[in-house]
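Moving on to chain A:
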Amino acid sequence: GKKGPESNDILIGEFGALTGSIASFGQSTHKGVALAVEEVNAGGGVLGRKIRLITEDDQGKPEEALTAVTKLISKDRVSALIGEFASSNSLAAAPFAQQSRIPMVSHGSTNPKVTQIGDYIFRVCFIDPFQGEVMAKFARNTLKLDRVAILRDIKSDYSVGLADYFTKSFTALGGTVVADESYSAGDKDFNAQLTALKGKTPAAIFVPGYYTEVGLIARQARKLGVHAILLGGDGWDSDKLWEIGGEALNGSYFSNHYSVDNPSPVIQGFVEQFKARYDGEKPDALAALGYDAAKVLIDAIRRAGSDDPKAIRDSLATTQGFAGITGIISLNENRDAVKSAVVLEVKDGKFVYKETVDP
Partner candidate 1 sequence: MLSLRNLSCRYGAVQALTDVHLDVHPGEVVTLIGANGAGKSTALKSVAGLVHPQSGDIVFEGRSILRRQAHKIAAMGIALVPEGRAIFANLTVLENLEMGGYLRTRTQIRDGLEEAFALFPRLRERIRQSAGTLSGGEQQMLAIGRALMARPRLLLLDEPSLGIAPLLVKAIYAGIDAINRTGTTVLVVEQNAHLALRHSHRAYVLETGRIVTEAPSAELADDPRVREAYLGEG
Partner candidate 2 sequence: MKKILLVLAVLGGMGLLQWALTAFLLDGPVRQGPYYYQILMLAGINVILAVSLNLTNGITGQFSIGHAGFFAIGAYVAASVSVYAGPTLQGSLAGLPSFAADSVLLLVASAAGVAAAAAAGWLVGMPSLRLRGDYLAIVTLGFGEIIRVLILNIDAVGGARGFTGIPRYSNFFWVGLGVVAAISTVRHIVRSSHGRALLSIREDEIAAQAMGVAVTRHKVTAFVIGAAFAGLAGSLFGHFTMYLHTNSFTFVKSFEIIIMIALGGLGSLAGAALGAVVLTVLPELFRGFAEYRMVIYALALILIMIYRPQGLLGKGRFLGRGKDK
Partner candidate 3 sequence: MTALLRIENLTRRFGGLTAVKNVSFSVKPGQLFGLIGPNGAGKTTLFNLVTGVYAPDEGAIVLGESSIGGLPPHRITENGIARTFQNIRLFASLSVLDNVKAACHMRQSSSLFSGLFRTRAFHAAEEGIDSFSRRLLELLHLDGLAAEEAANLPYGHQRRLEIARALATQPRLLLLDEPAAGMNPQESQELMHLIRRLRDEFHLTILLVEHNMKVVMGVCERIHVMDHGESIAEGSPEQVRRDPKVIEAYLGGE
């Protein structure tokens, strides 16, 4: 404790996968969070105090997430927490945050159960049912498709959640899901599943996975002569998607929090700032969510006028109309973000805005 609570900083704990198999996402969100904190500190901090971000690695494992959060709360005495990106890790850690009465803001955990843990748990992203519904509506109403197949990442709760809610909405809208295949994050060969899908002749394939696999899936699909439209969720949002998938992705659609093309100065400013800070790297959805989570939390601290966890929690609960990068964020009575989603089309390396879907 040299820099314990004696020092005047406001302590915020962040936990995420800096190492391990989902480190690419954990590192991305961390960049967003860190950028937000640096920005606030550069602007003089909040309540006249600097913010100190303490980041702990959880290797992407649930029990490590719990350990990390226990450490942050009991050893570092943080006033609030940011994390995790994977719902499974949030679900493992949230009970302790709730029990210790330390507010926790998740940037990317989309499983509805996360915020049900208790009244100290919040999130700034939309939840699986909403996003699944967005794409189902888009496929059915906008693209007028009736035969769609699903290719889900069985290891990811996010992907499974999206696939389930998509199926529900899409069939409710009168469409048919002709096939439901799966893979595991980390796989690199999808030929078997794609060949099987090809036989079912779907008009589109919903692939609610992460860009790490989707690029390859698109490539392999086209090579196998599968020309169905590919649909996906915010897990697609990354520069890497196009880099890996290339032209195979043209004409695909995915739902996202925002469009980088959005001329709004807030968004453009963020993109520029991020690039400047991280060697020209473009922020992906996860980085933007991390940034927003930190900003929402800091805003709550400012409005609370103190770094008392209870006060922060109470002011977090009243977050309304916060203009974040990923949309206008209002937290509802379930402590979930209510915000609209956009559907983007992949076109020659650009993500082109198609439409906005309101909750």
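Selection criteria: all candidates are chains of the complex that A comes from, given by their letters.
As a convention for this text, contacts are C-beta pairs under 8 Å (C-beta built on N, C-alpha and C of every residue); 3 or more make two chains touch, one makes a residue touch a chain; residues count from 1.
Computed from a prediction, not measured in an experiment: that's the story for all the values here.
Among the chains 1, 2 or 3 offered as candidates, the one in contact with chain A in this complex is candidate 2. The touching residues of chain A, when paired with candidate 2 in their complex, are 1, 18-20, 55-57, 59-63, 66-67, 70-71, 73-75, 77, 87-88, 91-92, 95-96, 100, 111, 113, 154-157, 159-161.
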